[in-house]
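A single structure is presented below for examination.
With one protein chain withheld, the remaining protein chains of the complex are depicted in position.
Here is chain A:
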């Protein structure tokens, strides 16, 4: 039972009495139980000291920092808990070998596309006219085996995503939340702001989970590994975006929980404001905690756990135990 803590207020986070203490600017203190804290997300202005960082490392709690716009700025990661030279070599091997890399990259794209189909299928059953788009996506899936480079795969995925986003205006029936087209850095309208914020939360969630396995987050397969970025979390997040982030967005908008007043428009684009972010995070956390009956295990498994299991499947694939099959939602 480890849960994340989100800090929005300004203040100081300290180690005290072998647990965590947050002192607000007005002097009010709150103790945060270390034993039940899984990760810390900092959105506000928070001061920390090295004593705290050492303590966080001892307790294997990552600290993620976000900038003014809610973008992920960086993380303080505890010293690796699990290291396996063998698995790192295997992971690199699968990256360096073109064929091996393509197998994994294709699996990620297929998982993402099938989950998009599931989300659209759900709304199609509820009377939204989506048959044409569903057929087109199915057609795009056929062309996956023909893509021979990761760039081509990315292009197929991009095309599919365009189609998918094109369906949103039919699902979200609100003039205030027209999708029009996907814009990033900065998001040009409200719905793009939601997608960007949700995706960045998911990237960080996957990153935290990767650190609890033997995998190296720097070596991704679909996304090209370069000098600085973590890429494996982006790969795995592709599979889960539709069923976690997008469903949270639909439910928030169709329930009216997020409204136009939850955004502010700066010169740099449109962003969620603090209360909007809190509402979003709350819904996102609830979704991660939600359980489904796992087809193989036959017992309830939360979405967060599902992400971890995805990583274990990847480890198995890399070690040659069992080929990786992306998670596809069943409903």
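Criterion: a residue touches a chain if its C-beta (ideal position, glycine included) is under 8 Å from a C-beta of that chain, and two chains touch if they have at least 3 such contacts; residues count from 1.
Definition applied: contacts and distances are computed from a predicted model.
Student: The chain dropped from view, which UniProt name applies: "CRISPR-associated endoribonuclease Cas2", "Acetyl esterase/lipase", "ABC transporter permease" or "4Fe-4S ferredoxin iron-sulfur binding domain protein"?
Tutor: Its UniProt record gives the name "CRISPR-associated endoribonuclease Cas2".
Student: Since one chain has been left out of the picture, which residues of chain A touch it in the full complex?
Tutor: Answer for chain A: residues 1, 3-9, 11, 17-19, 22, 30-36, 278, 281-282, 285 touch the chain left out.
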